[in-house]
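What follows is a set of notes on a single structure, which appears directly below.
Missing here is one protein chain; the remaining ones are kept as they sit in the complex.
On to chain A.
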Amino acid sequence: MADGDMPKKPALARDVNRIGDSFIFPPRVMDDIHIKSELGRYRMRGFSLFKKIPHWDDLTFMPGTLTRFVIEGYREKCDTDVKIGPRAKRPLELDIPIYITGMSFGALSYEAKTALARGATMAGTATCSGEGGMIPDERRYSSKWFYQCIQSRYGFNPNHLVLADGCEFFIGQGCKVGLGGHLMGQKVTDQVAEMRSLPAGIDQRSPARHPDWLGPDDLALKIQEIREATDWQIPIQLKLGAARVYDDVRMAVKCDPDSIYIDGMEGGTGAGPHLATEDTGVPGIAAIRQARKAIDDLGKRGEITLIYAGGIRNGADVAKAIALGADAIAIGHSAMMALNCNKDIPEANYPEEIGAEPGYCYHCHTGRCPVGVATQDPVLRSRLDPDEAAERVYNFLHTLTIEAQLFARACGKTNLHSLEPEDLAALTMEASAMAGVPLAGTNHTVGIEDYHHL
């Protein structure tokens, strides 16, 4: 049958003569073009990247067998505590190497923010304000609390700065490296607008550059200013989106912070351009290795703490990130899932409210979160019980820690931070090249001639 003839019967889905199955233009790409030609702008969304990249699943642990001696699962100690910014007068001491990353009040509801704070406090770890200023109750319920100094300086207040246990400079985030924050009009309620000194209901696109410094030389002075304002008490952390990680981290180290936070391209967002989430940054497995090397090359290991965030889902991811060189991990989206994100709760009607089934929601930017996490709407917010949510956050943080310990013990370590790249093997060539660990079953590390005699 020639192309263009009328079919005698309806085409079958698998009739290759009838189906245009383009690799370049699959249906979702066509949909994307259709949507954008209606909108006249880029698409906004929440969540993180959708496409597959080399990531944690492409690495595997090489636990002790006969060459190594293992540590007893439940009985023997495996330390998990970590000190962020040991040089500061008042370093941040965390019981577990995982804390809750900065997610703004505005992107998240009051209930979500306070539940995260309470869960983290139960777990003996920290939270971070995120953009848009402090909500007093978050500070109250967080035993350890980072205050974020972000480009827009929305709600930034020196009276709140002196209440903080750490100050984080947002320079970029992995999900949309090089861009500022976004909060769409639906979420800019009167209260959020007032905290940010903005008119209510407008689309808020935060600046991507800091107002009072432009490059690393000025940043060094800015860090000094914050130290003066806080009496050199608290650690200063720089949050960078992962791009040219080795060079960026070297420059960051030169600015002399107490800690550096690298956000991999897997990192989440409350709202960002769809394309930026897909097409900016480098994966965590590559970024951590390079950041670690930059800090070590400048002789600052043990002085400047390395934090990693982006796409951390379980204790294996935590352990792998620590093995590759991170000192601590921050989590965003997975903590939101502990709050109920994408869970099929009885009060929510996902298909009607958001147009997607539970498990497929990425609509944080709309402010219509069916589970009351990423919204400012009082009715939706009442779906989140902060008491139960706080406990779930605690349970999740605790589980991540014992899962990570499980791998550390199996690899024979009595401290989670003793995990090292040597404990890992790569399952793909890409992961081997990026993470700098040998391909499983070989002595070959892609891109490195003789790994064992470096």
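Things to note:
Note that a contact is a pair of C-beta atoms (placed from the backbone, for glycine too) under 8 Å apart; a residue touches a chain by one contact, two chains touch by 3 or more; residues count from 1.
In this text, contacts and distances are computed from a predicted model.
Missing chain, UniProt protein name: "GXGXG motif-containing protein", from among "Phosphate ABC transporter ATP-binding protein", "GXGXG motif-containing protein", "Proline dehydrogenase" or "Thiolase C-terminal domain-containing protein". Only one of the listed residues, A:S48, A:T80, A:S129 or A:S152, touches the absent chain: A:S152.
When the whole complex is considered, the residue among A:F47, A:Y147, A:Y261 or A:Y394 that touches the unshown chain is A:Y394. Between the chain not shown and the residues A:G268, A:P386 or A:P421, the one that touches is A:P386.
When the missing chain is restored to the complex, the residue among A:G311, A:G367, A:P421 or A:P438 that touches it is A:G367. Although one chain is not shown, part of chain A still touches it, namely residues 39-41, 109-111, 114, 118-119, 121-122, 136-137, 139-143, 145, 152-153, 156-159, 161-163, 185-186, 189-191, 196-199, 201-203, 207, 211-213, 218, 221-222, 224-226, 228-232, 367-368, 376-381, 386-388, 390-391, 394.
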